[in-house]
Each structure stands twice: as C-alpha cells, then as structure tokens.
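One protein chain is absent from this view; the other protein chains keep their places.
Order of writing sets the labels: A and B. Residues in every chain begin at 1.
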Amino acid sequence: MKRPWASLLLMLPALALLAVVFLWPLLQVGLLSGQASSVLTGLEPVANGGANWQRLLRDSRFWDDARFTLRFALVSVGLELILGLAIALLLHRPARGRGLLRAVTLLPWALPGTVLALGWRWIYNDPYGPLNALLQALRLPAHGFLTSPASTWLFVVLADVWKCTPFVALLLLAGLQSIPAELEESLRLEGAGRIQILWRLTLPLLTPWITLALVFRMAQALGVFDLVQVLTRGGPAGSTESLALYAYLQAMRFLDFGYSATVVLATFMLVALLTLLGWLLLRRPAPTPAGTRELAR
Amino acid sequence: MRALLLLWSLAPLLWQLYSSLVTPEALVDPQAVAAGGFWTLSNYRQLLEADPPFWRHLFNSTVVGAVSTALTLALAIPCAYGLQQQRGSLRFATVLALLAAAIFPTVLLFLPLLQLARSLGLGNQLLALSLPYIALNLPLAVLLLRAAFADLPADLEDAARLEGLHQTARLRHVLLPLLAPALGSTAILVFLFSWNEYPVALTWISRLELLTLPPAIARIAGSSLFTVPYGAFAAATVLGSLPLLLAVLVFQRSIVNGLTQGAVKG
Partner (left out) sequence: MSTMPSATTGQPFPASGPAQAGGEELRLLGIGRRVAERPLLQELTLTVAPGECLALLGPSGCGKTTTLRLLAGLDPVSQGRILLGNDDITEQPPGSRRVAMVFQSYALYPHLSVLGNLELGLRLRGVPAREREQRIGATLELLQLSELRQRRPAQLSGGQRQRVALARALLRQPRLVLLDEPMSNLDAQLREELRPELRRLLCGNGPPVLYVTHDQQEAIGMADRLAILQNGRLQQVGTARELYERPVNRFVACFLGRPAINLLPQEGGRQLALRPEHLRPSQGEGLAARLLRREWWGAQQLCWLETSRGPLRMLLPSGQQLPDSLQVCWERRDELWFGADGERLEGVW
C-alpha cells in the first residue's frame, strides 16, 4: 500500500537545498536591509532600523535606475512578444529545413549573455563598428549608439530583444502547435481571412502561452545584469544602470552591504508586483476548442 | 521571410567571426589594408597565449557544467517522482512555488550567496560553484521531470508494482528508461544555464585561472590588455560561442522539446 510520507521523503533533499539557497538568502537580504553593514561599520552588521529605507526613498540614483529598469523591461518584453509571435507563426508553417531554422533561431538565446554583450559593443562602436559603417554607406552621419544618454537605452533594448526573442518564439510556437488544425480549417470554410483567424482564434487560444512568456520574461528583464554590465557598464552617465547593477555596485565597489540588500529587496518587490500584475491581467482561462467554435459563429 | 529570420539571427554572429579573423587595422578601415595584411589568426593567438590561456575558461565552464548537471538530475529525479505522487493542494502549492523560483531573477540572490560562500569557505573553488548552480537549476529540472513522469501511462507502474517490484527497481528498470528523452532535454538545459551563468560566478571566483567563461569574457571586455581590443574581443566571442553553438545545433530538438513540454504541462 502506498505510504504518502514516503514520497515526501523523496522530495526532501531537493527541497532542503532549495530552502537553503532561496529562502535563507531572501531572509538574509531582508535582515540586512534593516542593518548598516559597510566600511563605516567595519563590515560588521549593526542594526539601524529603517535608515537604509529612508535613504532609498531619497536616493535619486535609485529612482533613476528604477525608471530605466522598468522602461527597459516593458519595452523589451513588449517587442519580444510581438516579434516572437511573428517568428512563431513563421516557424509554424511546414517547410523544408524547419529544424535547422529552429536551431539557428535558438542560437542567440543559448549563448552566454556576456559573450553577446561583448559582441554588440563592437557592433555599436562609434565610428568603426559595422552599424556605423552601414550608416556611412547610406551617407548618414555616424551615431554614438552607446554614448548618447538619451538613446543608449534603446540600443540596449535591441541587444536584449535579439537575445531573448527566441525563447518567447519557442514558447508561442508550442502554443500554436497545440491548437488543433481543424479549428482553423473550419473558420476558413466559413470565409474568415488570415487576420480574422489570427484575431479571433489564434490569439485567444494562445493567451496562456503569452501569459507564461510575459511573466517569465518580465521577471528576467527586471533583473537585467549581464547585458548592462558588459555592454555599457551602466553608462553613459548612468543612464543604463539597472537596479541589479546598482545593487551589485553598492556591495562590491562601495562595500555597503546593508544598502545593497535594501536595493535588492526593493527590486524583488518590484519584480513580484509586476509579475503578479501581468499574471492576473492575462489569466483568463483559455477557451476550449468547443467554446471557440461558438466564438467563431 | 525565412531568409530574413536567418539573417537576423546569424548576422551579429557572422560579424563576430569576420572580425575575429581580420587584422585590427583592417577592422578599423577595410579600405586601407596596411602592412599587416587582411586575414589573420593573430587575434586567436593573443587569446590562447594570454595568461591564463583562453581554453582554460572553456574547460572550467565545462567541468562546472557537467558536475552541476549530473547532481541536479540526481536530486531532481526523486523530487519529481515524489512530487508526482502527491495529490491536491500540496502538489499545486509546491509546483507554484517551484515555478516562482524558476522565474525569479537569480542575480538578486548574489549578495547573500556571496556571504554563504564566505562563511562556508567556498570562494575561489571551482567545484563549489556547482552548489548554487544545482539549486538554481532544480526548480526548472523538477518541473520538467514531473511533467515527464505525469506523461507515463499510469498502468505501467501499477503493473510493475503487482509484479513485486519495489520503488527503486521500478524507477530503475521501468520508469527512467522511458524518461530518457526528458532526462536528455533537462540535462542540456541545465548544462546551458550553468554555462551561461554570470553573477554568481563573478562574485564567487576571483582567481583568474578558475574563472568560468562569462566572467572571463567580462574581464576581457573591461580590460585594456590588448592594443586595439576589438579583434581579440571578437575572437573571444567566437571561441566563447563555439561550444554552445555546436551543442545547440546537435541537440536542438531536445532543447526545444524540453522547453515546450515544460510549458505545456507547467
């Protein structure tokens, strides 16, 4: 006979490790944020109440970074969803060499972020990089992609979109493949055009996948670190400094662990809030195929 | 359309390849081909003759990746099996928690993990990196494997039970052989994530010869070790991408299946 506690025992080692690596650090971060621990205190933690938090609220660099991070995440994820859907639709249609195309499409996502960021540094280089060479060939002036504080963030977004769209595309492709072909065929028989099919059938049925991709990417994008550290180092003039980078700098360069923890915790709350929001907004249960026939009438 | 997609995906990478194979002068101004010539392997030579040589980092990443993958699977299999046997709210809550952990941007844990490393003396030890890597990959691995267990016909294990096979025997002779594709996909994804991980590797290891690939690249990016660095940068990019490139091309079906299966059941 089955003993339910035996299966719990099986889960124990893995869950124990997870608790140590996830829960305990989160607790630590919470604790640290309420303490001063920096060079000033001789690197020893000293409780200082909400002082770190008060500093956070007044820290304009924090809020600038938060604005950038949010902007970055929203624009990045938005573009990735649109582009990802297009790519997924493209990959969905049967064609020769589809496997190879999928593999190639996957490449940007599979490669290490720092490696790609390094590559993009040269691509964006002013004036010698290939993009500027292209501009010059078109008789346009060279652009400082990574040197103008107002627009650099867009090019960081581009690099991120290039890397992460394949993941979204794959997810949406899985969703497309789970839609029975008969549904589309039946709509086509009723005279619906491509756009209509997309709008009335494909997108509603794809909603759970879109939600999954959105939630996943949103959380990851809000924690962007690799890209900004290697590509721009947070510049120019801190305009592309993400919250994660700020927390890292506070800890590793300024050795202010207490404040770093505070930034981390604030970022975590932001991530939690936004992913929850995204999930709640899009969480309509996907219509069943039978229900969709009703939709199509 | 498809050609466009191909171009979009490959162009930056092809550009890296090109840049790595031309002389620094040719890179800056292709028209004025100076005395050094156009094509060259000097960029690669610089990397391989550096201290430590570049292949060292590839080696480090491979070792950590392999160890992490093996141990992650070792922990994830029993956990996924046990989880699949749970019912109702306990299972739902655990799956939800694992999903949250899988989505969580792990860079936010770098500080306390660093403290963990310091207090346990794990800093600057290559294999010690496996510990956080295993933990960071477990949520995804457990979710994927649980879905794979759920896919197996229920009768199969019942028949094995009736034949008198106890749990370990059932896992070893019946369930795991059938799970081979899912195990493969999960292994590759875990390996991939371990290879590409940056913040923890950055903070746990400072000795140059122990650096894994991502922090090594970042160090190259931040340094002025090279005269006109971009040729060497490109070479580093190519060398850093090559192993994974091959892996993806060979295992693409596995990777895609792993991701999509996880999404379907997740």
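Here is the rule we use: a residue touches a chain if its C-beta (ideal position, glycine included) is under 8 Å from a C-beta of that chain, and two chains touch if they have at least 3 such contacts.
None of these values were measured; they are calculated from a predicted model.
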item: Touch with the omitted chain, as defined above, among B:V63, B:L165 or B:L208; value: B:L165
item: Option touching the unshown chain, where B:L48, B:A128 or B:L178 are the choices; value: B:L178
item: Touching residues on chain B - with respect to the absent chain; value: 153, 155-156, 158-166, 169, 173-174, 177-178
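Quick note on the criterion: only the chains that are shown with their structure count from here on.
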item: CA centroid of chain A to CA centroid of chain B, Å; value: 17
item: Chain A residues within the chain B interface of the complex; value: 2, 4, 6-11, 13-15, 17-18, 20-22, 24-26, 28-29, 32, 87, 90, 95, 99, 101-108, 110-123, 125, 128, 130, 162, 166-167, 170-171, 173-175, 177-178, 209, 212, 215-216, 219-220, 222-223, 225-226, 229-230, 233, 244, 247-248, 251-252, 257, 260-261, 264, 267-268, 271, 275
item: Chain B - residues contacting chain A, complex; value: 1-2, 5-6, 8-10, 12-13, 15-16, 19, 27-29, 75-76, 78-79, 81-83, 85-86, 94, 101, 103-116, 131-132, 134-136, 138-139, 142, 167, 192, 195-196, 198-199, 203, 213-215, 217-218, 220-222, 230, 233-234, 236-237, 240-241, 244-245, 247-249, 252-253, 255-256, 259-260, 263-264, 266
